[in-house]
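A single protein chain has been omitted from the complex, and every remaining protein chain is retained in its original position.
After this line comes chain A, so read on.
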Amino acid sequence: MNLERLPNEEKLTLCRKYYLGKLQMYVCVWGFAFLPFLWLVNVVWFFKEAFVKPTYTEQLQIKTYVKRSGLGLLLWVAVLTTWITIFQHFRAEWGEVGDYLSFTIPLGIP
């Protein structure tokens, strides 16, 4: 989808949809799960629209959505990175708990 062909109101609606994660009514639940990815898409796709292009009426709202998506994304990245580092480092030491938390357990190494 090429943003350049869309009128500005529709750009705003799209940005809001990606921010809220409500791509379609019946996937709004899944939207919560994929929020970090939706927010990433939001930031990357609408970055030029929000900050580079010359001002237009809807741009202010688009800017807020992009900023909030960016913040949410950073938060998710921090949480996930911390958890993944801790898990990878300590899984072997946690013994039974580590095994129950794993989906596939590597063979031959603790």
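Assume a residue touches a chain if its C-beta (ideal position, glycine included) is under 8 Å from a C-beta of that chain, and two chains touch if they have at least 3 such contacts; residues count from 1.
Operating definition for what follows: contacts and distances are computed from a predicted model.
A single chain of the complex does not appear, and UniProt lists its protein name as "Nicastrin", one of "BRF2 factor", "Beta-amylase", "Small ribosomal subunit protein mS29" or "Nicastrin". Interface note for the absent chain: among A:M1, A:V52 or A:I105, the touching residue is A:I105.
In the full complex, chain A touches the omitted chain through residues 95-96, 99-100, 103-105, 107-110.
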